[in-house]
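With one protein chain removed, the remaining protein chains of the complex are shown where they sit.
Up next is subunit A:
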Amino acid sequence: MSTVSSKKSASRKVAQSNRLTRGGRINRNKPLKFSYNGKTYEGFEGDTLASALLANGVDIIGRSFKYSRPRGIFAAGAEEPNAIMQLGATEATQIPNVRATQQELFDGLVSNSVNGWPNADTDLMSYIGKAGGKMMPPGFYYKTFMYPESMWMTYEKYIRKAAGLGRAPAEWDPDTYDKMNHHCDVLVVGAGPAGLMAALTAARAGARVIIADEQQEFGGSLLHSADTIGGLPAAEWVKGIVTELQRYEDVLLLSRATVNGYHDHNFLTIHERRTDHLTDRAPLNMSRQRMHKVRAEWVILATGAHERPLVYANNDVPGNMLASAVSTYIRRYGVVPGNKLVLMTTNDDAYQTALDWKLAGRDVVAIVDTRANPTGALIEEARKLGIRLIPGSAVIDVEGGKRVHGAVCCSIDATGSKVTSGKEVLTCDTIASSGGWSPVVHLSCHTGSRPVWNDEIIGFVPGAAKEQRLCAGAVHGVYGLGKVLEDGVNAAQQAVAALKLNQPEVELPSTFEPVKSPAMALFYVPHVKPVSRAPKQFVDLQNDVTAGGIALATREGFESIEHVKRYTAMGFGTDQGKLGNINGMAIAAMTMGKTIAETGTTIFRPNYTPVTFGAVAGRDAGHLFDVKRFTAMHKWHVEQGAEFEDVGQWKRPWYYPKAGESMHDAVNRESKAVRDSVGILDASTLGKIDIQGPGAREFLNRIYTNAWAKLDVGKCRYGLMCHEDGMVFDDGVTSCLGDNHFLMTTTTGGAAGVMEWLELWHQTEWPELEVYFTSVTDHWSTLTISGPNSRKLLAELTSDIDLDKDTFKFMDWRAGTVAGVPARVFRISFTGELSYEINVQANYGLHVWEKLFEHGAKYNLTPYGTETMHVLRAEKGFIIVGQDTDGSVTPFDLNMGWAVGKNKPFSFLGQRGMQREDCVRDNRKQLVGLKCSDSSVVLPEGAQLVDNPKHPVPVPMLGHVTSSYYSPNLGHGVAMALIKGGLSRMGDKVYAPLRDGRVIEAEICSSVFLDPKGERQNV
């Protein structure tokens, strides 16, 4: 029975009835208040949410996923299947999917259970679970809800709500999350005995070491161990090692940091929770969580092992727990999660739990050992303490609903395959079980290495390494403290040797190794009824998978373990099969009459435990989500109230609305200003490539479709660029600056691609051509003035450029000074008007821009954006690559055969492609103009075109509208379209049937709507 002191303590405080007065790594002088499901409780500094809940005697922490059965805390670490919490004091700080066993307690913590409506204690859904257990076998969702298929989405919504594992916050997360890159010689995963020794050895050798552990303190199992190391209590020994590790400059110690993913090339991701243990919101200037991206030369997995629970009837009733978890709560947190314990075990290790329970002053009803003749040091100790031992037996069933009331105990045969005697009911409130240990092979699996069954340790161990990976300790089946410490040293020594570092001196500390008897391999505790008839025997508590369900799956023909997993959902989701998988595979093997090795295992995937989206996103969120590229004049555009358009990563002025203007108004005003007087466009975003070398001209000949041999210095030429298939992928004007010197311009979005394209062809195909390319996109600001008054305006700002129309002609360029700044001025036009593109070094871009406005007022100089640019070029039928082309359009399809050189001595890219049979047929889609019969109508871009809208479905399709705008200069809509055989169908009527039922009639015409002779740009 309980000791007097603990009873007194309980009655005095009312709360924390399960808390011991002494012991554990908690600070009783630092009480912390927290809330769970709306009620306030108290715990201590050093508690997890789980240990604090257990201290307060909270039995039910949620309802199960499928059957809605009450569930309690089952484990003490990452493997916890039930205590999945929703945290957060405010809507914005909600975090779903937090394991109470991993959440440190802080003052003001607010937690809620995620399953259970209206609440975890009285769950309406459980009536279905209880009454309808047989109604929801595995595959239920597939069998019942899939038909009719159209209803699946509806069903799913309610199933998700009823099941659910928490919810995302509905408000913007106020905290920040970030990332950090690391490189190291050795990454040690896990800071238990093996990991610490490995890190120490590698550190002493002078290696760059990172050691990460998911818990707040290093030590792993040693934090609740009764062992001594080198004559010190285990936890004291840990302190010494950590102190030494902290002294090395090149050793990084990461606690509260879970190595969640093990990716290719020894790249691992570590999820560090930096402030989750402090407050609801992270302190100022501190990221809440950090994702460490580690590139490791060697990885040493020292992830230990999880205890395997036993599978027996009603093993999910609150009060059923893992044996080692019970020890952890007692020894580390000073919490005894009950009063009367029944321990069921297949091995010696779990006896420690009964000893701990007894020493805490509470009642051990019995140890039920499945082995007939257990002997060993711990067993003797239990006997000495007068604990009742029931060998050759098992707890086959549990009495109780919301808490264990009794354990149904029967004797079993030597192989554990059947019950051999009548039952005895042991009155108790807690049943701890241990089926041995399952190495935590998850990370090894992430690399594609399949675990291998090991009969000797009764567990799967990591398969052959796919990376430079080593294992230390329990993760590959090395048990016993002394051996584990030695194994850590060995693993590190292997890495040290491979790294060609000197082996350091490491002494192995002394340990006490109790004599143990062999464990029994038992994965399923028999019931008096067969598997299919027995009460629910849970294998995977999180996904509500039972032994009966697995047996059913194999009966229905799912024989591959991967199929069994998917049919039953075993090991799904955030749980990743930490507790249940091995038992489940063993049960599948048993029902199919195979060995476990033959059955194999499924593979665990990243992440090991759930990672918040915030940590995945890092700082690539909000204003840093993506790069915003600005020109030198950006500040001016902002001050003028421009609306911006994204063009690639660039922010380009879209239009400049004046007060009260709509976009339509602004674009009409800007468009007219250009044609009537003069407008200005910031064209700095156009890609610009400086090309130098004696081979430059020939290179251009090959990369462009047209000829460049005769372009004189001082001249500019428009060119089309095609891929090998003959399809247009970029266009622009290239100017001859010197005989061996050209300046190429590209589209804004295509700049980087063109640069790569040039380098690719130069480096791989034509290295004999002496030519170099250098990007000067950012170097030059390009200010385009366009309109009949642009010459007059420019004349006011330059004295050394002769602007006479006959000496500085269309498609010429000149160098000189504009507004006191050296400039190259190109007389080229994308509007069809008299235009000058002024290039100055970007450091002077804004200066020249502002000077132009100082002089431009009298000409009504109007800034125009990309929308007006589009309207003006469409009036002229100028194409935009990527809008009027889509990678399936040749120059001839664009009616731009004039830009294809037919007499070039060397072939050019795309020449053969555009001569393919399919590229020369008559009815290819060709770019034409469209004029609506009703001049007030503007066709929607993307509208499909047909000859006869009354044609029965399917209607033969002619093509689609690629560009369409209202032209304020013409007073009607102008559109371009790709239409089958369009160039030979001038004057034909086509129809655009729209979604809203309207059918728009339009006439095929030339795509040049304004100034067809091109006179305006030649004035």
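FYI, contacts are C-beta pairs under 8 Å (C-beta built on N, C-alpha and C of every residue); 3 or more make two chains touch, one makes a residue touch a chain; residues count from 1.
In this section, contacts and distances are computed from a predicted model.
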| item | value |
| --- | --- |
| Listed names "NADH-quinone oxidoreductase subunit J", "tRNA modification GTPase MnmE", "Sarcosine oxidase subunit gamma" or "Electron transfer flavoprotein subunit alpha", matching UniProt entry of the absent chain | "Sarcosine oxidase subunit gamma" |
| Which of A:Thr90, A:Ser532, A:Asn843 or A:Gln883 contacts the chain that the document leaves out | A:Asn843 |
| Option from A:Lys418, A:Lys635, A:His664 or A:Lys809 whose C-beta touches the chain left out | A:Lys635 |
| Residue, one of A:Glu171, A:Asp620 or A:Glu756, that touches the chain absent here | A:Asp620 |
| Selected residue (touches chain absent from view) among A:Ser287, A:Ser434 or A:Thr831 | A:Ser287 |
| Touching residues on subunit A - with respect to the absent chain | 178-183, 208, 250, 285-287, 293, 295, 619-620, 623-624, 626-632, 634-635, 650, 690, 692-694, 713-714, 737-741, 770, 772, 774-781, 800-801, 814-816, 819-822, 824, 840-847 |
